[in-house]
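Just one protein chain is left out here, and the rest sit where they should.
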Amino acid sequence: MNNEHILKPALDYIPPDLVSISDYERYARHFIRDDIWAYISGGAADEHTLAENLQSFARQPIYNRVLSDFSTANTRTRILGYELDSPLLLAPVAHQRLLHPYGEIATAQAAAAMNVPLIVSTLSSVALEQIAQHAGQWWFQLYWQPQREDNQTLLRRAIQADARAIVITLDAPVSGVRNRAQRAGFRLPDGVREENLVEFATSVNTAAEGESVIFKHFMKQRPSLDDLKWLREQTSLPLLAKGISHPEDAKALQEIGFDGLIISNHGGRTLDGVPATLSLLPAIRIAVGKDMTLLMDSGIRRGTDVVKALAAGADAVCIGRPQLWSLAVAGALGVAHMLRIFQEELEMAMALTGCATIDAISQDVFADRF
Amino acid sequence: MNNEHILKPALDYIPPDLVSISDYERYARHFIRDDIWAYISGGAADEHTLAENLQSFARQPIYNRVLSDFSTANTRTRILGYELDSPLLLAPVAHQRLLHPYGEIATAQAAAAMNVPLIVSTLSSVALEQIAQHAGQWWFQLYWQPQREDNQTLLRRAIQADARAIVITLDAPVSGVRNRAQRAGFRLPDGVREENLVEFATSVNTAAEGESVIFKHFMKQRPSLDDLKWLREQTSLPLLAKGISHPEDAKALQEIGFDGLIISNHGGRTLDGVPATLSLLPAIRIAVGKDMTLLMDSGIRRGTDVVKALAAGADAVCIGRPQLWSLAVAGALGVAHMLRIFQEELEMAMALTGCATIDAISQDVFADRF
Amino acid sequence: MNNEHILKPALDYIPPDLVSISDYERYARHFIRDDIWAYISGGAADEHTLAENLQSFARQPIYNRVLSDFSTANTRTRILGYELDSPLLLAPVAHQRLLHPYGEIATAQAAAAMNVPLIVSTLSSVALEQIAQHAGQWWFQLYWQPQREDNQTLLRRAIQADARAIVITLDAPVSGVRNRAQRAGFRLPDGVREENLVEFATSVNTAAEGESVIFKHFMKQRPSLDDLKWLREQTSLPLLAKGISHPEDAKALQEIGFDGLIISNHGGRTLDGVPATLSLLPAIRIAVGKDMTLLMDSGIRRGTDVVKALAAGADAVCIGRPQLWSLAVAGALGVAHMLRIFQEELEMAMALTGCATIDAISQDVFADRF
Partner (left out) sequence: MNNEHILKPALDYIPPDLVSISDYERYARHFIRDDIWAYISGGAADEHTLAENLQSFARQPIYNRVLSDFSTANTRTRILGYELDSPLLLAPVAHQRLLHPYGEIATAQAAAAMNVPLIVSTLSSVALEQIAQHAGQWWFQLYWQPQREDNQTLLRRAIQADARAIVITLDAPVSGVRNRAQRAGFRLPDGVREENLVEFATSVNTAAEGESVIFKHFMKQRPSLDDLKWLREQTSLPLLAKGISHPEDAKALQEIGFDGLIISNHGGRTLDGVPATLSLLPAIRIAVGKDMTLLMDSGIRRGTDVVKALAAGADAVCIGRPQLWSLAVAGALGVAHMLRIFQEELEMAMALTGCATIDAISQDVFADRF
């Protein structure tokens, strides 16, 4: 396969000054071609949401507690019936062969080694069956296909390859105003394609001459509420919707039988101006009640961010861009190391906020905003 | 005509990295002479309002909605009895031959091609009749002339040339403390003059020796309330007042029969310290009720800005400086492309905020301020 | 006299790009020696108050009003019984020969030419009698001298030279942590001395060995409440206290017969952390009632700042550092031009906020904070 778009081979060791997630971002810049960097790092429009995803964590203070009992401390949790070592998952991220010759396979190996669930994207650059061979627990992320039968095909393949949950992404019926990537002239290089979709018919513009392509083509291809009900009937696996920011959408999806939601603004990549997910969580948790599974992504870079997300109402968090940075810098080794940093920082954050278990993390860790 | 003040001829194509309104600003810098740049880009005094116009949009978050019905989605709206494809107009902007040899003619051609109403300035650098020949729907913006008959003359010419509405600007009886333009030594170059006014007598300073020129000359020349009532009687065309920032002024103008208002701080060019129009809209909408037509300008740079302005109470928005940037960069082609960017971004913003029609845009799109 | 400390002679014309007060600051940097610049520009400690003086104006929005009647518009006002053309005074500023060979004489000439009252500092570098010869209306600012008779001497001299009001400064019993000036090694150059004080005995440290110089020397030399009552009895001229930031101090001074107060944080030069005077005014106005004269200084750089100060409760404003900048750049001509900029900007600000007279300026001009 053609890997010419890869600027510099991944390292086979971890440099000693690479000690945090932001160090991976800093290093990654040197391994990734400019246009690909613009594509993966950029957000929508003026990137206000992209910045706010980080700022929302930065300005939320937490208490240091010193007297809790840590004799049985651990980070274990139960998500949708599955026991996890830690409330960490890898978010679905497309096109990973942009960053590394093995792409999603390397990521899957690292996730398996670290016992962290991996959510595989519909737009993976390696066929899902191949990824599944290297993965531990994995879930399948579905981008709705215009033909219902194509969705059935994807579901059947995922279930056959032992996916443990299905995640349908709802917040990106159009891909957003990705100006940074556009200015850099990004397009998928020859060596990278969406391997799960090669058998499907290419999408044809359904807008008539002079009609809005956005309204008459893209918005017609996204799943209707009926499609979502139909999808619910296709599988008994846990079903989640990704990209929810409003409490009413959350409740509507709960009512038609969704098991969980991923609160997300797509890493700031679709609608610029959506609040950070940390801000969105409390109202959505109230709306859906304490039992519905709420995951979140967008902006998690620190163990303390995980604690804050859980305190705000999430059950677990999904890691997005750090996957790509660590994959580019050091392949499977990098992704595993990145996950270890998260695990150690999470333990440190729990130790210092006095939360000996995941259940002990509540809004009480929050102090008044700076 | 003398076009020596034009630094660089406009392009006859759109460069591939020119994908947003801010890209036009970036490009335009290279096509525009320093003093002219200072004049068109600058604001009053310390330019706090100029900055706030952009900041007000940047810090207002909006929700991404995922379950709305888009089967009959469109951007059409009705403004003062006119059906528009979209809630977009071109704001009155003076002296466009500063930017392009064809000036307002090129802008009018683009507006006509894109079916966007154009508001022609009293201070246009091409005679209004000539502009009208190339325009689609156009409105006439009136700067009050000291002699009532001169206003009558302008009105008559505009109506004869098929203007569909009259807009009188009230917020600039003095031109403001335009320090950036002053420091750059800007004055109208030889090749550019206010073509609609050449027949009128030059204004003579009415302040006596030692009296305030501002109070005794400029403030005497602006229209009194009686003048505005008189103006209302001169035409049955829709009549709007531009430059309103206070609810009481809005109500007073409504009471004497104005059909609409353009909420504006003149792009930050007159009184520094006026709030952004986004902040002003809600109280004015409450003051005048839901039926009065409210347009707004000052700071619209994104499709999401249009959605936010409408959510805050506007019926449509007017685009100012982006006209000039796109005109300088690529003439009529540039202005048309600029309008297409707005249209596409507006559709994208509506698609992602779950608003399938202009009427569906309400304060519900707003999330709590960052 | 020795003028070696003056870096560059003042201009005898106004450069065309010198159109605002901040332009004077920019120009002045090139006319003033580094250590003197540090002394006059610097504030106390980390200069938070210095910055806040400007920020407080920058973030306070105001409305543009378009329908007021301006037929009898003017900027006249009455302060302590004196008719002024405008609510502008020159604040007491020490050591003006640091900036220009003629020092306070040039400033006085400009003030007289522009009909603006001048407050002469006890620490002037020209004897008050000489300044008075060139001044129009002038007031005398008193720094309390340890010996009551020395204060009597100063008062007698001032009254004899036709001072129209007495201002005693209370906020600088110690000169504050002037780190910027200290780092620059500033001390008064040979050519500049405090001419009004040459006849008085040099102050002797009254603190015993090991005692606090601040508490046992400086704080013993400042006026007690009894001293202030005594001072009140020494003159029938209007008496003001300068440097008031707390409503209770304001009321206490009102009770012992002070006619007016200058709300001030000494231009951010004494206690770092004092709020901007714009923030202090409303509570002090409420405390002393509508009749007591309240002036203010610290941070006035624009005509709109004057309007904001008056809207917040001041009767007039005093201009400090801009005196020095304009004096250094263009001597008396510069100071006069600086005052003309303020007058024109004030008229412009009144015209655009719809305030035709000083009395019409009220809290109604304020919009909600950005």
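Just so it is clear, A, B and C label the chains in written order, and each chain counts residues from 1 on its own.
Keep this in mind: a residue touches a chain if its C-beta (ideal position, glycine included) is under 8 Å from a C-beta of that chain, and two chains touch if they have at least 3 such contacts.
As the structure is a prediction and not an experimental result, all values here were calculated from the model.
Engineer: Considering the complete complex, which visible chains touch the unshown chain?
Structural biologist: Visible chains that the missing one touches: A, C.
Engineer: With the full complex in mind, choose from A:8, A:30 or A:65 the residue touching the hidden chain.
Structural biologist: Residue touching the absent chain, from the options given: A:65.
Engineer: Which listed residue, A:134, A:246, A:285 or A:302, touches the chain dropped from view?
Structural biologist: The single option touching the absent chain is A:302.
Engineer: Decide which residue listed in C:61, C:87 or C:173 touches the omitted chain of the complex.
Structural biologist: C:173
Engineer: With the missing chain put back, one of C:2, C:147, C:182 or C:203 would touch it. Which one?
Structural biologist: Residue touching the absent chain, from the options given: C:182.
Engineer: Spell out, residue by residue, where the missing chain touches subunit C.
Structural biologist: 45-46, 48, 52, 55, 170-171, 173-174, 176-177, 179, 182-185, 212, 214-215, 218-220, 224-225, 241, 243-246, 249, 252-253, 265, 270-275, 279-280
Engineer: Please output the residues of subunit A touching the missing chain, sorted low to high.
Structural biologist: 16-17, 19-20, 22-23, 58, 60-67, 69-71, 73-75, 302-304, 308, 344-345, 347-349, 351-353, 356, 367-368, 370
Heads up, the rule we're going with is that only the chains that are shown with their structure count from here on.
Engineer: With chains as vertices joined when they touch, what's the shape: line, ring, star, complete or other?
Structural biologist: Line.
Engineer: Express in whole angstrom the distance between the two chain centres, defined as the mean CA positions of subunit B and subunit C.
Structural biologist: The answer is 42 Å.
Engineer: How many angstrom lie between the centres of subunit A and subunit B, each centre taken as the mean Cα position?
Structural biologist: One centre to the other, that is 42 Å.
Engineer: Where in subunit B do residues touch two or more other chains at once?
Structural biologist: Not one residue in subunit B touches at least two other chains.
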